[in-house]
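Have a look at this one.
Removed from the display is one protein chain of the complex; every other protein chain stays in position.
On to chain A.
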Amino acid sequence: MDLGQINPVLLAASLMVAATPILLAAIGEMVVEKAGVLNLGVEGMMITGAVVGFAVAVNSGSPAAGFVAAALAGAGLALLFGLITQVLKSNQVATGLGLTLFGLGLSSLIGKPYEGIKAPSLGKLDIPLLSDIPVLGPVLFRHDPMVYLSLLIVLGVWAGLKYTRAGLVLRAVGENHTAAHALGYKVIRVRLAAILFGGASAGMGGAYLSLVRVPTWVEGMTAGAGWIALAIVVFASWRAGRILLGAYLFGGVSVLQLNLQAAGVAIPVEYLSMSPYLVTILVLVIISLRGNHGAPGSLGRVFHASS
């Protein structure tokens, strides 16, 4: 039992890496839900992004191309979901679950030839001067570009929803689609755009797993990360800042847990593993006690212009 063996600097740095896939997926899903759509296919879009990103990165030798392809693949799968739920008006929960199953199957089909291959390395950004700052340098300024991109996306979503007209329209569509429609906003189009964004984010989150965090392709490698992303959206009560907090909390606990074990600290693993979920339940209890659960008013409801 020697806590001194855990290097807090390395721990904080690996926390950010562990949290990035779920952060990307969760921020995308939040935008989707803010537009009033519940897409339970996050896991399927993530794993499709993971395999497509990996395949393209291996074939082209460029991880950047891999991430772009992963975003497109995620968005492509999301478009399928969008067409079925928005144009054909199917049930969102069932379609989302179907999308997850479809994504898992599709990815193992695409991934067969890529098992056991190593990914080209994305490299670290090593920002000059800043990365030499003691403690803060290694924690904040020596990551791969995707970590920074994910933080920029969170910032962009926060500002976009809060300060731009487009963000306002998106929120209006999510809160009350009938009213938004009466005001002349294109509900379906706004929702499709949000769904595409969510798919692209989830795809990049998946590619981060297969290209940076693991980094290799293994069938079924997301192993439930998509569901955690969905839980984080609820935990965050649909706010971008809290998504960041939630993702780093979930990622942090999972990394901290492993480090504590390696250092021989006798804390039962189960308690640490369940703690983020306990916090999620606690948050849910608190926000429902306050009477305002923060969920968009039209979340999960089918919109038809005639009703």
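FYI, a residue touches a chain if its C-beta (ideal position, glycine included) is under 8 Å from a C-beta of that chain, and two chains touch if they have at least 3 such contacts; residues count from 1.
The rule is simple: contacts and distances are computed from a predicted model.
UniProt lists the omitted chain of the complex under the protein name "BMP family ABC transporter substrate-binding protein" (options: "Cytochrome c1", "BMP family ABC transporter substrate-binding protein", "Biotin carboxyl carrier protein of acetyl-CoA carboxylase" or "NADH-quinone oxidoreductase subunit N"). Across the entire complex, the residue among A:S150, A:N259 or A:T280 in touch with the chain not shown is A:N259.
Note on the undisplayed chain: of the listed residues A:V218, A:L284 or A:V302, the one touching it is A:V218. Residue-wise, the contact with the chain that is not shown comes from A:K118, picked out of A:K118, A:R165 or A:R290. Touching the omitted chain from chain A are residues 5-7, 10-11, 14, 18, 21, 108, 111-112, 115-119, 121, 209, 213-216, 218-225, 254-255, 258-259, 261-264, 266, 268-270, 273.
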